[in-house]
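Not every chain of the complex is shown here; the ones you see sit where they belong.
In this document, chain identifiers A, B, C and D correspond to the written order of the chains, with residue numbering beginning at 1 in each.
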Amino acid sequence: MKKIVTLGEIMLRLSVNNSEKLFQADQLTMHYGGAEANVAVSLSNFGHDVYFVSKIPENPLGIAVERQMKANSVHTDYLMKGGERLGTYYLEIGVGQRSSQVTYDRKYSSFSMLRTEEINLDEVFSGVELFHVSGITPALSQNLKELTLLALKKAKEKGILTSFDFNYRAKLWSQQEAAETIKELLPFVDICSCGELDAVYILGMDQADHSLPREEKLRYYYSKLIEMYPNIRYIGSTFRNIISASTNTLQGNYFTEGELYQSKVFQIDHIVDRVGGGDAFAAGILYGILENMPSEELIAFATAASALKHTVHGDYNVFSVDEVVTFANNGAGKIVR
Amino acid sequence: MKKIVTLGEIMLRLSVNNSEKLFQADQLTMHYGGAEANVAVSLSNFGHDVYFVSKIPENPLGIAVERQMKANSVHTDYLMKGGERLGTYYLEIGVGQRSSQVTYDRKYSSFSMLRTEEINLDEVFSGVELFHVSGITPALSQNLKELTLLALKKAKEKGILTSFDFNYRAKLWSQQEAAETIKELLPFVDICSCGELDAVYILGMDQADHSLPREEKLRYYYSKLIEMYPNIRYIGSTFRNIISASTNTLQGNYFTEGELYQSKVFQIDHIVDRVGGGDAFAAGILYGILENMPSEELIAFATAASALKHTVHGDYNVFSVDEVVTFANNGAGKIVR
Amino acid sequence: MKKIVTLGEIMLRLSVNNSEKLFQADQLTMHYGGAEANVAVSLSNFGHDVYFVSKIPENPLGIAVERQMKANSVHTDYLMKGGERLGTYYLEIGVGQRSSQVTYDRKYSSFSMLRTEEINLDEVFSGVELFHVSGITPALSQNLKELTLLALKKAKEKGILTSFDFNYRAKLWSQQEAAETIKELLPFVDICSCGELDAVYILGMDQADHSLPREEKLRYYYSKLIEMYPNIRYIGSTFRNIISASTNTLQGNYFTEGELYQSKVFQIDHIVDRVGGGDAFAAGILYGILENMPSEELIAFATAASALKHTVHGDYNVFSVDEVVTFANNGAGKIVR
Amino acid sequence: MKKIVTLGEIMLRLSVNNSEKLFQADQLTMHYGGAEANVAVSLSNFGHDVYFVSKIPENPLGIAVERQMKANSVHTDYLMKGGERLGTYYLEIGVGQRSSQVTYDRKYSSFSMLRTEEINLDEVFSGVELFHVSGITPALSQNLKELTLLALKKAKEKGILTSFDFNYRAKLWSQQEAAETIKELLPFVDICSCGELDAVYILGMDQADHSLPREEKLRYYYSKLIEMYPNIRYIGSTFRNIISASTNTLQGNYFTEGELYQSKVFQIDHIVDRVGGGDAFAAGILYGILENMPSEELIAFATAASALKHTVHGDYNVFSVDEVVTFANNGAGKIVR
């Protein structure tokens, strides 16, 4: 059981039920989630001692967030209260040929307006072994850009393992703005979730030779990434093949010490809710690293965790280590009774 | 069928089902409403030709608002699109001893940031016989204060009947700020919804003699109001006695040409949803005035409309003139079959 | 356990949920019921051997009716299949000041088009001790008028106790048409459910002296009824005081051998579903007569049965004799645990 | 924005939720729809000025229909009120190996009993550019046969583009009866939705050579159709391959000026609700013709519109032109956020 900190926004997600369009709906299902919150919950369900650092409004929605974190055994000591509102978004869950649609209403959120001086990083990082943040956090405001950089630097100073997930959101910032910021952050990162598109469009790498198999291209990008930032020791990503909104394939990639490890290809059919699938994967990678899992086992575990997440509603991966391992080993099975 | 214009904000209301607290909820029921939108819908259901002037975001929530207005036969020619967001609030519907709780998330709404120059009042008011606005509109921003004043003045210039409902919201502005603004508006108002507390706390009248019966006090306040603003020709309000969140009594008051007319006392038990009850009353008053109803009949009609509204979910009074009249005459009856 | 036959229509009832108006609804709750079907279910739940005679279409709705009857242990041997459709109605359940609204869609139903020759009354009545029918049956068609008369005559010939409930429905026939038919039926009736309004408006009695207390008026009507039809041995009715759609009072009346017996006044607050309340009362009366209950006990039982029915959704009184007796003796009580 | 008229029945559809059989259900979901109403809604959502001509009862179900049309911006000027009932049907939505089951209760509907003299076709067709009707309308009654013929003739006289969808319903009329009527109508039709089975079983064409590829057979039927009715300028149909009730493939066919254009094959998995899929296709064809889309683009658009319709509940295609085009170009995509 290790002490872990994640820093990010948690939002209210309001999903349309019954395969309707949002403009036809009269009922919404509430979930709370956000990239770093999801990683926190997942690692806590895996048995670690996780602190989620964020800011939520002092109203019933804030209380709900706090209660959910506690129910998942995530520590709320640094879940600040105040500010104007909880970031919110509306989700039409895609099905078959119809893609999911997100309608954001997240501006002016308490977290996005957090000021650096509200957090005492020395206190937050005391005794911590792992710090995780994603590209969403610096995308939210100038303050949060500074805070993210400061936190990564401070973590490195203290010898804490640092993890960064690109998580590029086109609705939050341009590729150029993201590039400038993320390039400043990467020198302080040990573990990195970074996909092919991130390599090309954010980091500006030349496209790999089109004739290469996909995994060769990834080796090329990852080798280059480590050339650029030799501090990065572990890289992860998934190959997701979108057959329809209901059917995807998923294969996990894990790159360390110059080697690429790939999981088998999971056929995910049919998808209940894919939001949070990437965070479940990231949490799986982090768990494997903390547990010193062999690389093949690690990528199998992380990808299985992500695949399972697709079968439950809500952003959180609520499966235990045992459940993930059983699934990674046995696959979809029969009813045990 | 007369042409009517109302101007105001329409919000998304998200209500908790099942007598839970908001922080326990995982389902919300969606309704759309706002004081002036509710009056528009009600008058349209009464058979008039109503235009609702507002601004909504260009997203699926905006589309939903537009579709609902159309379903209620309210014209959307002046329902502008743009801006950042739809004002939102969360409602725990009170029951028994527990009061309803409102959690606002309405700042930065498209309507609240509307600029005066976005509306061509000459066009909007062309051929119009009645203009209605409430105190919520000027409370939302400095721009809207100016727009409200401008609209009332312009309407008077054009010989349009004007209606103003105090609708004081403590969470939006202080009594003093409200007083300053409303006193500027009242010289341009023909029809006014104004309660005892408004008279004392907003208009600063001395409290009526405590030993007087309640209707005498009201006569005193209304006479004074008309002394201050001789342009006001019709005043309405309700006496609401809150026995519990589920049980209220309601009596309508209507003051014109120096006479106070009161409806019978309606026992409303049990209340399904009281939000919009005041707007249903205001619309009933306006309908009666437009129809030249005798005053006793008018106040009976308006109060019955309000009482009926309490028996359906959502802000809108969806009853027809026939339904209101039948209820005003016969009260709660047996099953007709 | 006695053999009982009831004859009548069973309909699909589609109720609006959530205190909406029917035109706003997108979900309906299904129940099946009808006056004589409800009496059949109630007497079966009280332990008798009941046959329900009717006709339903040969489609899934017909299957549903049949399954429900069987689940309630009502025999379906004479539940014929065929014809065009199941009579249907839509119900907005009233609440507080808003009355329930029924929208009928029952024309051309399989039962309404039943021909007399489809039933072998000799077979149906073999071994039967009680036959019950209501005024709804003859109101549905000329054929059913004839069948009702024939059945009552045949039952009397066979020495079967006969029961007739006026159940006047203004949407089905005029008072005059009802009068003509019912006056033909009454000479063959032993047990009669007949209210004050039936006496005056259907049977054409002079109104009782207005200054008399309500129970005196009833004695007057009932004495007259027995003068007109000396074959009638038992008469029942309820005094229902409608405070609102959610709150009624209910008092049972039972007249036999020249004496009027009245139950206590039940305060029914709040009402879940009053449809079927009259049928639960009629079944209670019939049960008491079959069990030779003392008259005071009988009317207490029947009225308690009706009061309980108001607390569950659906037309059927699903309470057992024990539950009704416990309630009649102890009233609304505390949680037993 | 062009003025369009469609003529047909709109029904209440009551669907079983939760993968139950209708006889087990206790909740039904309400939708309203009908072939020509669906086309009207779709063309209105595509931005045209559509009038739906029909007749609905004067009750809350009629009000619901009217409100829905208005919410979809369909004009209701010629939506007559009166008659006995709204046609109704019950739908068990198929899943996997289980087919959808329809239980009709549509006889005696207000529309089916509409008389020709109730419509002033001169007024209805004033300024109209397109008139659409399907084979369901003449199948409903002798009157409607005459009205359909009259309307098509009148439209042609006025130079209006006419569209006819075979929409053969075996539960409404025999193939022979359909053949007689439809052959009378086709001389007045410009645009025709007609499948292989229609060509053989309704129009009595000889079957195409079995050894031909499917599109060759279709070319043969369509060439013959145009030989028979040279007035027909555009023909459309889909090839639907039913793998299961949850999985279909769909390919659109469009024939004009002697050429057959085919869309790509859409894999629709899993299907939310396929009712209305054909109407969405027909509306797509009509939209394309009105917009003078190139034929390849037209058939891609129409088929994409139909495929999208399968992913939402209810008969209506509620997607905008933009949404259809995006989907036609990009297919099922990732979450945009």
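One rule holds in what follows: contacts are C-beta pairs under 8 Å (C-beta built on N, C-alpha and C of every residue); 3 or more make two chains touch, one makes a residue touch a chain.
Because the structure is a prediction, the values reported are computed rather than measured.
Novice: Starting from the 4 chains in place, I would like the total count of identical chains in the complete complex.
Specialist: Altogether, the complex is made of 6 copies.
Going forward, only the chains that are shown with their structure count from here on.
Novice: Chains in contact with subunit C and with subunit D: which ones?
Specialist: Common contact partners of subunit C and subunit D, which must touch each of the two, are B.
Novice: Only C-alpha atoms count here: how many degrees separate subunit A from subunit D in terms of the superposing rotation, rounded to the nearest 5?
Specialist: To bring subunit A onto subunit D, one rotates by 120 degrees.
Novice: What whole-number Å value describes the gap between the mean CA coordinates of subunit A and subunit C?
Specialist: 63
Novice: Can you list the subunit D residues in contact with two or more other chains?
Specialist: Expected reply: 67.
Novice: What graph shape do the protein chains here make by touch: line, ring, star, complete or other?
Specialist: other
Novice: Name the touching chain pairs, please: which are they?
Specialist: So, checking each combination of chains, I get A-B, A-D, B-C, B-D, C-D as the touching pairs.
Novice: What residues on subunit D touch subunit B, complex-wise?
Specialist: Spelled out, the residues of subunit D in touch with subunit B are 67-68, 70-73.
Novice: Show me the residue ranges of subunit A that touch subunit B in the complex, using the header's touch definition.
Specialist: That would be residues 14, 21-31, 59-61, 63-64, 67, 84-86, 88, 90, 92, 101, 103, 105, 107-108 of subunit A.
Novice: Considering the complex alone, what residue numbers of subunit C touch subunit B?
Specialist: The contact residues of subunit C facing subunit B are 18-21, 23-24, 89, 94-102, 104, 169-171, 240, 242-247, 270, 274-275.
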